[in-house]
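Shown below is the structure under consideration.
Of the protein chains in this complex, all but one are displayed in their positions.
To keep things simple, chains are lettered A and B as they appear, and every chain counts its residues starting from 1.
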Amino acid sequence: MITIGHYLVLASFLFVVGLIGALTRKSAIIVFLAIELMLNSVNLVFLALGRYFGQLDGAVFVFFIMAVSAAEAAIGVAITVAFIRRNKTTAIDAANLMKW
Amino acid sequence: MTFAVVFFAVAFLAFIGALTLVFHRHPVIAVLGMAAATVSIGVLYVMLHVPFLGLFQMIVYAGAVMVIALYVIMALGPEESGPQVGTVQTVLTYAASLLFLLQLYRVLIKSEIGPMPAVDEAFGSIQAFGGALVSRYAVPFELASLLLLGAMVGAVVLSRRQWQ
Partner (left out) sequence: MSDLLWGTLPIAAMGLAACLMFLLAAVLKSGRTAGVLGILSTLILGGGSVLVLWSQGGKVVPAALVSCDKLALFFDGLFVLVASLVMALSLEYFDKKKAHHVELYGFIILATAGMMGLASATNLITFYLGLETMSLSFYVLAGFLRAHENSVEASLKYFLLGAFSSAFLLLGMAFLYGSSASLDFGGIATALSTGAIPLGEPILYLGFFLFLVGLFFKLSLIPFHFWAPDVYQGAPTPITALMAVGGKTAAAAGAIRIFLSVFTASQGLADKWFHLFMAVGLMTIFVGSMIAVTQRHIKRLLAYSSVVHAGFIALGLGALAVASLREQMLAAVLFYLAAYLLMNVGAFAVAGVVERPENYDETLRSYSGLGTTAPYLAALFSVFMLSLAGIPLTVGFLGKFYIFGALVKGGYYVVASLGLIGAVIATYYYLKVVVALYFPAAGEEPAQVPKVGWTTLALLTVMGAGTLYLGIFPGLLTGLVKGLGIG
């Protein structure tokens, strides 16, 4: 029997894996995808809760999060491309001109 | 029973895909891992009775976002970069993540969790969803359209090669 708990456990694992990726990877693209993974796990939580409560609101929120993710992807790629043109790499430690 | 088997299979796949994204040194394979994870999560959406969001998930994430990410990586020439920031940051990250996971676990076992209630067929139908978007959620919908417009113009502004 699959309960809401199963979904929440899976989502927490995915969130933490995404968190590790966002904090330890160097490539800006991979960091961005790891953050998207965190957002995906949040989506899963919202949908599972909405289904649990028998409400559509969770699904509507997920729809908007997806729209924002798509917008962020467009902007993120544009910024990364601009960054690459300057620095010839996606590694974010190239982005440490400014410290303290 | 089949439902449970499918759930665990898909969840396993999503987890493996996520691990691939985070730990595989080759960026192309990492992105493919993420694609696998997003497709599996999309299947979970279908199992949660919201099939068209599962479809969106596959189109938006596995389709658009992954393709863009792959495109950038390929255009740049895929360079290997594993999880390698500095020992201190890595250790701190793992410690913090472990603590966070334990905290989530503690909270979840204390939660009052029940089985998924049955819902009627109309739940999660595209009619109900569309109705909600244009009635109750009309204002956020408009705000989202503004945001997407901004993203579109912004992408052009940031990546066009020469100015004026």
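Everything below uses one rule, namely that a contact is a pair of C-beta atoms (placed from the backbone, for glycine too) under 8 Å apart; a residue touches a chain by one contact, two chains touch by 3 or more.
The model shown is predicted, which means the values in this text are computed figures rather than measured ones.
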Visible contact partners (per top-of-document touch definition) of the missing chain: A, B
Where the missing chain touches chain B, by residue: 103-104, 106-108, 110-113, 136-140, 142-144, 146-147, 149-151, 153-154, 157-158, 163-164
Missing-partner contacts on chain A, residue numbers: 4, 15, 18, 22, 28, 31-32, 35, 38-39, 41-42, 45-46, 49, 52-53, 55, 57-58, 60-61, 64-65, 68, 71-72, 75-76, 79-80, 82-83, 86-87, 92, 95, 97-98, 100
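Throughout what follows, only the chains that are shown with their structure count from here on.
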Chain A and chain B: spacing of chain centres that average the CA atoms, whole Å: 6
Chain B-touching residues of chain A, taken from the complex the two chains share: 1-10, 12-21, 23-27, 29-30, 32-34, 36-37, 40, 43-44, 47-48, 50-52, 54, 56-57, 59-60, 62-64, 66-75, 77-82, 84, 89-91, 93
In the complex, chain B residues that touch chain A: 3-4, 7, 11, 14-15, 18-19, 21-22, 27, 30-31, 34, 37-38, 41, 44-45, 48-50, 53, 56-57, 60-61, 64-65, 68-69, 72-73, 76, 79, 81-85, 89-90, 93-94, 97, 100-101, 104-105, 108, 111, 113-117, 119, 123-124, 128-129, 132-133, 137, 140, 144, 147-148, 150-152, 154-159
